[in-house]
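Take a look at the structure below.
Every protein chain except one is present and positioned as in the full complex.
Moving on, here comes chain A:
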Amino acid sequence: MSASTTTQKGPLAAQLAALSMPAVLFTVAMIAFPFCYTIWLSFQSISPTGMTRFEGVGNYVRMVGDDQFWNGIYVTAYLYLLSLFLQLVLGTALALLLFRAKKLPGIIRSLFISPFMMPPVVAGMMWLVILDPSLGAANYILTSLGLPPSAWLASPGFVVPTLALIDTWQWTPYVALIVLGGLQSLPPSVYEAAEIDGASRFRIFYRITLPLLLPTLVTATVLRSVDLLRFFDLIYITTQGGPANASTTLNIYGFRTGFEFFQLGYASALMVTLSVIVLGTVLVLNRLRNTVAW
């Protein structure tokens, strides 16, 4: 390497560093600082009147003995697993339908994917009206068909499945779009070979499509996991965590603890814990994605 190249590299590196500085500063200001500040807050006791004192790990110790925390973990996990399962299954099915129906008019395709473009608050208000046990359309349809009405969001046993169904209605098209992208990138030669060998459609799907789609499905899982583990807006609009605490996810519990009950230190500890859960899940899923990559 000549001396002139080395001297040229120095200013180039400096220029590149200067160019990326705004992005670095933005990241630090908008992500790193709030996160570090929340961690610092989680070690404080902050009273509703704003008095602050160092609490050490007291907030985390309190969490272990807090029934509401464990209820939040349970509801978060239940809602996450149920919603994710439904969205992956139905999203894949919808993607296969859209992939095969190549002549489907654009307007129909747009209708299929329109729910996830709707703001969650609007979707929440809409479903709140539809599922109202007294005045809503859902029970009207059920009773018109001779079926018993449901309490939907007002039933402690049915509220989480109902929320999962609403979220599935909204986000299945998003999963379908990701899977559709994956389907379009699959090598046609493999399918040609399978057809020549006389493989059935089900066998082709089970033995070829699904294994080849795994990296795409894991990507969809990662993206949905981040949202589902932080599930908030739909619950906040429809049930506020009720009835009783049947839909109080960890995120809802942390929010209410902080902004309604003014215990910012404890709420920060809850949020740090939730962040660790989200981060841990994403890391595990990313490793899984590497193992299924082809």
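Please note the rule applied: a residue touches a chain if its C-beta (ideal position, glycine included) is under 8 Å from a C-beta of that chain, and two chains touch if they have at least 3 such contacts; residues count from 1.
Keep in mind that, in the parts below, contacts and distances are computed from a predicted model.
Peer 1: So one subunit is absent here. Using its UniProt record, which name fits best from "Glycosyltransferase", "Betaine-aldehyde dehydrogenase", "Ferredoxin" or "Extracellular solute-binding protein"?
Peer 2: "Extracellular solute-binding protein"
Peer 1: Looking at A:S185, A:S200 or A:Q240, which residue reaches the missing chain?
Peer 2: Hidden-chain contact among the options goes to A:Q240.
Peer 1: Looking at the whole complex, which of A:W127, A:W152 or A:F231 touches the chain that is not displayed?
Peer 2: Checking the options A:W127, A:W152 or A:F231, the one contacting the hidden chain is A:W152.
Peer 1: Taking the full complex into account, what residues of chain A touch the chain not shown?
Peer 2: 48-50, 132-135, 139, 149, 151-156, 239-245, 256, 259-262, 264
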